[in-house]
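Every protein chain of the complex appears in place save one, which is left out.
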Amino acid sequence: MQFFFEVLIGGLLAGVMYSMVAIGFVLIFKASGVFNFAQGAMVLFSALTYVSLVERDLSPWLALPITLATMLLLGVLIERVVLRRLVNRSPMTLFMATLGLSFIIEGASQALWGAQVHGLELGVPDLPIEISGVFISQFDLFAAATAAVMVAALSLVANRTRLGIALRAVADDPLAALSLGISLPRVWGAVWAIAGVVALVAGLLWGARTGVQFSLSLVVLKALPVLIIGGFTSINGTIVAGLIVGASEKLAEVYVGSLMGGGIEGWFPYVLALGFLVVRPTGLFGEASVERV
Amino acid sequence: MNSQYQRPRFARVWIRLGLLGLGLAALGACKAKESAPSTETAALTPKAAEASGSAASAPSASAPGAGNEQYFPLQSYRVGPYAAGGTGFFGGFIDYLQLVNARDGGVGGVKLTWSECETEYVVERGVECYERLKPGLNGAPSAAFNPLSVGIAYALIDRATTDKNPIITINHGRTDSTDGRVFPYIFPLQLNPYSEVSAITNYIAQREGGVEKLAGKKIVTLYHGSPYGKETIPVLDILAKKYGFEVKHIEVPHPGTEQQAQWLEIRRYQPSWVILRGWGVMNPVALKSAQKTGFPADHIIGNIWSNSEEDVTPAGAAGKGYLSITTHPAGRDFPVIQEIDKHVLSKGKGNMDDPKRVGSVYYNLGVINGILNVEAVATAQKKFGKKPLTGEQVRWGFENLNIDDARLKELGALGLLQQIKLSCADHEGGGRIRFQQWDGEKWQLVSDWIAADRDLLRPIIEESAAKYAKEKGITPRDCSKET
Partner (left out) sequence: MSRRIPPALALLLLALAAPLVADDYWFNAILIPFFTLALAGLGLNILTGFAGQLSLGSAAFMAVGAFAAYNFNLRIPELPLLASFALGGLTASLVGIAFGLPSLRIKGFYLIVSTLAAQFFVQWALTKFAWFSNDNPSGVITAPRLIVFGHDFSTPVGRYWLTLGVVAGLTLAASSLLASPTGRRFMAVRDMETAARVMGVPIFRTKLLAFAVSSFYCGVAGVLWAFCYLGTVEPHGLDLTRSFQVLFIIIIGGLGSVAGSFLGAAFIVLLPVLLDHVAHGVLEGSLDAGNLENAQKLVFGSLILLFLIKEPEGLARLLTVASRAVAQRLLPRNFPRASAPITVLTATTEARRDLFRKWRQS
C-alpha cells in the first residue's frame, strides 16, 4: 500500500511539472489563438542562458534577473518582428511561423552558448524525505511550491491589473477589445513576454531535474496530453489535467505496464486524453465551441 | 482555399512543365561543372584560420597534390541532443589525424585529409552525407566511414557493401556484424553489445565473490526504448539462465526525461545491481532518479554509452560512486595524448573548443578510433603499396589488423588501447573492458581488464548472422579461401 502512495504522490508531483510547461502554451493560445511550437525552444534557451551565465562566474542573484530580462525582451521582440506581420492569418500559418521561430531560437541558443551539457543546481538537493514510510522527493515538493506561487502570481495579474483585464478581454473577443481601444499588439507582446518568463521557470526546474542540454526542449512532449485534457484555454484546467496525467501515467506504468512489457508511459497519457475527449470533446475545462451554419 | 478543386488550367500546366524542363537542364549544367575538381574544401579547425603554423602541420592547407592523399569522410554531429559526445569523439579523431600528418608526414608518406558533414544524429542526414562524401575529396579516395550512430550504420549496411566502403562502428553497432562472413564491410570494433553485458556479468560475479555467488541474485537492466537498448535482452536472459540469477528488463521510453515510475519499480524489486543501458539525457536523469528513490549509485553499472563525463556531470552529486565500463581509460597521461599536445594542441590547432575536454572519455575514444583507422590503412599499405587506398583495400587492412603490446608501445597507447586482432570472420577483435568509478570530478579506474565470454556468444552471433543472410539471399564468404 505504501508503494502505491509513493507512486501516486510521485506522479502527482511530476504532473505539476508537466503543467508548468503547459501553462506557457495556454497563455499564448488563450490570448492570440496560436499554438506556440517554439515553447520548447524557449524553455531550452532560458535555461541555457541562466546556466551559461552562472558558469561564467556570475552570481545566481545577478544571472536570474538578467535571464528574466532577456526572456521578456525575447517575447516583445517576437511580437514586433514576427506576429505583427502575420496579423489576421489563419491559425495554421501562425503555427508554422512558430515553427520557424523554434528553428531560429534553437540555432541561436547553440550558436551563443554551445552544445555542451550543463548541470543546474538550485540549492535544493534531490534527496527523499520519509513521511510514514513513504518516500517523497524534496525537490519535487519545492517544484510544486514554485508552481503554486507562479499560478497565484498569474491569477493575480489576470484579475487585479489593467494588463490582466486587457488580456482577458482579448482572449474573450479580440474585435470587441479592439473597438474598446485596447492595443492588441501591446497585449500580445505582454503575453509572449509572460510566456517567456513561465518558460524560464519551467526551464530552471526541469533543468535541475534532467540537466541543461538540447533534449530539454523535448519536455513539451509531456505537456501535450496535459493541454489536450485540460483544454487549451484554461490554466486551472491545465493544473488539474497535469495532476491527472502525472498520476495515471506512473500508476499505469507500474501496475499495467508490467503486463504489457513496459514502456507504456509514452502512449498512455494520449490514450487517456482520447478517452477524456470522447466524453468531453473540448477538454475538461475548455470552452465548448458553437457551430453556426 | 478554393471550395472547388479544379485541375490546373491547360496553359498553366504547360508552363509548369517548362519550368520542370528548365530545372532539369540546370541540373545537367551543374553535373557538367561537378565533374571538374570539386569545390568542397576540407573542414578547417576553428583555430586553423588564425594559425600561423609551419607548413608541415597545416591540416588541409596542403595542396591536394594530384590526389596523393587518403581521405576520411566524417559524418559528424556537432549540434543537437548528442552534440556533447559528438564534438568530443570527432575532436579526438581529427586531432589524431592531425598528429599523424604533423609528426609522421602521413601514413607511408600519404597525407591524411578529411571533411565533415553534419548529421545531427539523424538517419536520413547520415545517408545523405554518406552519398555526398563517398566519391572522395579532390581525388583522394575515402578510406572508411565512422558515423558513430547505430541508426545510420543500419541504413548504410546495404549501400556500403555494394559500394565497397567499410563502416566502422566502434564499441557499438549491429552485434551480428561481428561475423565478417555475412557482413564483410561492417566492423563493430573492440566491443559489441553482447560482449558488453557478458563482461559486466563477469565483473558483477567478481564483486560478489565468484560466479557461484551469482545464483539467486536479482539484477535489473534499465534500457533505453530503442533498438540499441533492446539489443542485449536475449543475451542477458541466456546469461541469467546459465548463472542462475534473476534478471528484470525495465524500459525507459525515449528520451528518458522522466524515470520516476521505473526507479520506484526498481525500489520495489530490490535488486543488488542495476545495469544502465542509456543514451543521452537518459543517463543523468537515471542517476538523479536513483538518488530520489534511494538506490545507491555505486551499485549502478553504466554501459559503454553511459560512461562519459557528459553523462554524469548534469547529475551533480547524484553521480558520485557511479560505476561504468570503458574500453579505454580517461586522462592525458598517455604518450600518444602527450604527443598530440606537443604537435597539435600547443600549436593552437586542436579541434576542441574547450581544451579541458582533451583526455575525456569521448575524446580518447576518438583518438583510439583514429589509431585503429590509421593502423588499418598502414596494414593495408603493406600489401597494396604506399599509396592512397580504396575502401576495398582498407577493408583488407581492417581484417588483418593485429595490434599487440609491442605495437601499442610504439604508438604510445599502451594502457589506453587494448590488444586487438581482427580476422575475416571476427570483426570485433577485443572484447575486454575495464571498470571506472566517478568520484565527483573524474573517472577513476577500479578494475583490471575483464574479458567477455566470447566463446559463449559466438554461436548466438553466427546464428543471427545466418538468419540475416538467408533473409537477404547472401552467401556467406568462405574465410579459408581468402588471403
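Residue numbering begins at 1 within each chain, and the chains themselves are lettered A and B in the order written.
Keep in mind that, in the parts below, a residue touches a chain if its C-beta (ideal position, glycine included) is under 8 Å from a C-beta of that chain, and two chains touch if they have at least 3 such contacts.
Only a predicted model underlies this, so the values are computations on that prediction, with no experimental measurement involved.
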| item | value |
| --- | --- |
| Option from B:Arg78, B:Lys217, B:Lys288 or B:Arg454 whose C-beta touches the chain left out | B:Arg78 |
| Hidden-chain contact residue, picked from the options A:Glu6, A:Glu79, A:Glu106 or A:Asp140 | A:Glu106 |
| Subunit B residues touching the omitted chain (full complex) | 1-17, 19-21, 24, 27-28, 31, 39-41, 43-46, 49, 76, 78-79, 83, 87, 116-118, 120, 123-124, 127-128, 131-132, 134-135, 151, 154-155, 157-159, 174-175, 225-228, 230-234, 253-254, 353, 464, 468, 471-473 |
| For subunit A, the residues touching the chain missing from this view | 35, 82, 85-93, 95-97, 99-104, 106-108, 110-111, 115, 178, 221, 224-225, 228, 232, 260-261, 263-264, 266-267, 270-271, 273-274, 277-278, 281-283, 286, 289, 291-293 |
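Everything that follows uses one rule, which is that only the chains that are shown with their structure count from here on.
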| item | value |
| --- | --- |
| CA centroid of subunit A to CA centroid of subunit B, Å | 36 |
| Subunit A to subunit B touching residues, read off their complex | 3, 6-7, 10-11, 14, 110, 114-121, 125-128, 135, 137, 139-140, 206, 209-216, 218-219, 222, 249-250, 253-254, 257-258, 261-263, 265-266 |
| Touch list for subunit B against partner subunit A, complex | 78-81, 83-84, 87, 225, 249-255, 257-258, 260-262, 264-265, 267-268, 280-281, 284-285, 288, 291-294, 310, 313-318, 353-354 |
